[in-house]
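The complex appears here without one of its protein chains, the remainder shown in place.
Here the chain labels run A and B in written order, and each chain numbers its own residues starting at 1.
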Amino acid sequence: MEQPLYLIPLFPLIGFLLNGLLLGRLGKKTISFIACTSVGLSFLFGLKFFFDLLSLPDTARIIENVFFTWIPAGQFHVNVAFLLDPLSAVMVLVVSGVSFIIHIYSIGYMHDDAGYGRYFTYLNLFVFSMLMLVLADNYLLMFVGWEGVGLCSYLLIGFWFEKKSASDAGKKAFIVNRIGDFGFLLGMFIIFWQTGSLDFKTALDPAVAHSVFAVGGGMITAATLLMFLGATGKSAQIPLYVWLPDAMEGPTPVSALIHAATMVTAGVYMIARSNVLYMMAPATMAVVAIVGVATAIFAGSIALAQNDIKRVLAYSTVSQLGYMFTACGVAAFSAGIFHLMTHAFFKALLFLGSGSVIHAMAGQQDMRYMGGLKKRMPITFWTFLIATLAITGIPGLSGFFSKDEILWKSFSSDYGSIWIWLIGLITAGMTAFYMFRLVFLTFYGEERMDSHTREHLHESPKVMTVPLSILAVLSVIGGYVGIPHILGGDNRFEKFLEPVMKGVHHSVEGEHALASAAHNGSTELILMVGSVVLVAVFIYLAYHFYIKNIAAAGKLRQRFSGLHKIIYGKYFVDELYNAVIVQPLVVGSKFLWKIFDVLIIDGFINGMAVIIGDMSTGLRPAQSGILRTYTTIFLVGVIVILGIVLIFG
Amino acid sequence: MIPIGHFLILSAMLFAVGAAGVIISRNLLIMLMSIELMLNAANLAIIAFSRMNNIVDGHVFVFIVFAVAAAEAAVGLAIIIMIFRNRESINADNFSLLKR
Partner (left out) sequence: MPDYNLRLIIPEIFLFLWALFIIAFDLGTKRKNPKLIGYLTMGGIAATAVLLYLYHGGISFNNMFKSDPLALFFKVIFLGSAFMAVGSSFDIIAQKIKNHRGEFFGLVLFSTVGMMFLASAGELISLYIGLELTTIPLFILAAYYKDDRISVEAGLKYLVIGAFSSAILLYGLSLLYGLSGTTDIVMMKINLALLYLNTNGIGWALLMAIVMVLAGIGFKLALVPFHMWAPDVYQGAPTPITALLSVGSKAAGVVAFMRIFIDGLYGFADAVMFPLDWGNIVAVLAAAAMILGNISALRQKNIKRMLAYSSIAQIGYVMVGMVAVSELGVGSVGYYMFIYLFANMGAFAVATIFNDNTGSDSIASYAGLSKSSPMISAFMAIFLLSLAGIPPLAGFAAKFFVFAAGIQAGYTWLVILALLTAVVSLYYYANVIKMMYFAPDNPTIKLNTPLSANIVLIIGVAGLIIFGVYPEPILNFALDTARVFGF
């Protein structure tokens, strides 16, 4: 089916051009009107084409739109063409929908900023690039969007460039991403070289792929691994995740949109899109799963001890992205995309909520100076709580369904293992702990801010709270499109994506048969209950240490001089807890952050810069400025080349 | 008739002397003259080959190289005069404002 899909990315492009070319000549109202309307329109068109897609029979759900021939060089036939299939439809709706909500929110958040126009210009360019990325029908066009979102991310992280840390973070993000892009490009070259095409239709056709690649062969493994390197860069996985925590230097809505909901999930999208190729490279799948789950637990444990509210959320994002890659690695691509979608809702909400808090706190991001905000900002609090419940996987909210699906698949899939499941489970516990720690420190307890800030505490304006509420609703209901069989649903989400996942052999029917088998069914239920119980325990622990124990500790201090110390021996239990569980966690987490994150990974990247810089210095003496040195090097060059040619030629 | 080898050896020697002159000499004028020597070494080789192959293209080539060499020398001397005016030196090692 042919439809004018180009309309979807067209409007943000128009918005970008209008705002960009008339920068400084438009009023704030006009700017935000242009920006929001353009994204809103592309959401509406996305919706329209989505329903067009639904009206087609299951197997023929593809809408194409060849815009024009981009590169026509003989074998190199690449079109600027768009493709809407179930996978890209999900992505388009998530991207344009969440973007629209965040655009609205930004009107309030950025209201007093001097770079208002510039901000919306970049944001529109971002939406355009992201839509190009997900709608592209070939790798090359996808790469254009891929680089475009990277550029916008760079511009927006460094948005407040008066802060040196901000402009440095922007540059770091750009350069780390380029390392990933190098992998992506090289993988792309290999695919082109072998299949002769970069179109998804040809290159990702199982028949074509099987005719040129041997399953598990070196070429396919290399290609998929290189593309995975690209994904680790964009989606902040080990070892290229370092830029994401620093990216929090940008405005908070940007963190919500680019560094949580949309751009960072591009890597997951790319792998899910290439599932045909990945399924042919079991070694790569194992790498993806291991890197994913390692990133999940690693970033989760770092989040445990961070005090900056946005940093907790940043590491949490890295950790959740790890889940998505785990899903891809165990061949549960739809589960990964499912989590991508629900995560977009609740993580965007968490960031926007934290933005609302930071807004009220006049820029303060340290949770140690917050507390008690529950009464002051009720809407922010309740929506934030809903998102927290969703991310921790409380039954009934969206995060539960998607996370549970991933855990179950990592346990049951042929590609999974009990270890991956176990690590995923522990990460879920950690998630519950650090998220509730965040909630308790921010919204409960005594108000630890200075009096000046306290007087100015206020709930955010409607233009910010309404987006929060919409996202809260989505965070609750977003999961109901994919209720697993075991809970009486029929996982419509997975079924919907089925036509795209051509590489995954077993069909939904087979899965259904598998799930309905009594033994597996009970296993799945037991695992599900187990994870819920674990999450509940960790929430209680957070409660214990950050609400109950803080008060208790206060009392303890009061009576420390008294003789009743031993009677209140139960505090020793607390201390024991503290010593055995909390302190090791905190210390371990800090250790990981300080040693691994800051020293090794950061150090490696900076070290590379230094080494290259030293090489640069080392090359300088030759360039002495003295003419005779130059002529000598010239002649020596001739003689050396001649010598080599005469010897080897 | 003198065999072709003799011409070629002479031309190679002239070329080597010229190249060495460019590298060793500090004096810009000598550098320029050494380059002329290299060009003439090539000319000699071309003429020798031309006679060996019995075709006259080579003669034309050499006349044109003469013209080019003259142009190069003219421009070269002009630049050397300019740099002498600016720096009061024609020692090539003295000019290293531009480096690194």
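Here, a contact is a pair of C-beta atoms (placed from the backbone, for glycine too) under 8 Å apart; a residue touches a chain by one contact, two chains touch by 3 or more.
Here the structure is a predicted model, which is why all the values come from computation and not from measurement.
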item	value
Residue in contact with the excluded chain [from A:Gly15, A:Gly108 or A:Gly170]	A:Gly170
Touch list for chain A against the chain that is not drawn	23-24, 68-74, 76, 80, 140, 143-144, 147-148, 151, 155, 158, 161-162, 166-167, 170-171, 174-175, 178-179, 181-182, 185-186, 189, 192-193, 609, 612-613, 615-617, 619-620, 622-623, 625, 627, 629-631, 633-634, 636-638, 641-642, 644-646, 649
In chain B, positions touching the absent partner	8, 11, 15, 18-19, 22, 28, 31-32, 35, 38-39, 41-43, 45-46, 48-50, 52-53, 55, 57-58, 60-61, 64-65, 68, 71-72, 75-76, 78-80, 82-83, 86-87, 92, 95, 97-99
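Basically, only the chains that are shown with their structure count from here on.
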item	value
Centroid distance [mean C-alpha coordinates] between chain B and chain A, Å	65
Chain A - residues contacting chain B, complex	620, 623-628, 631-632, 635
Chain A-touching residues of chain B, taken from the complex the two chains share	19, 22-24, 26, 92-93, 95-100
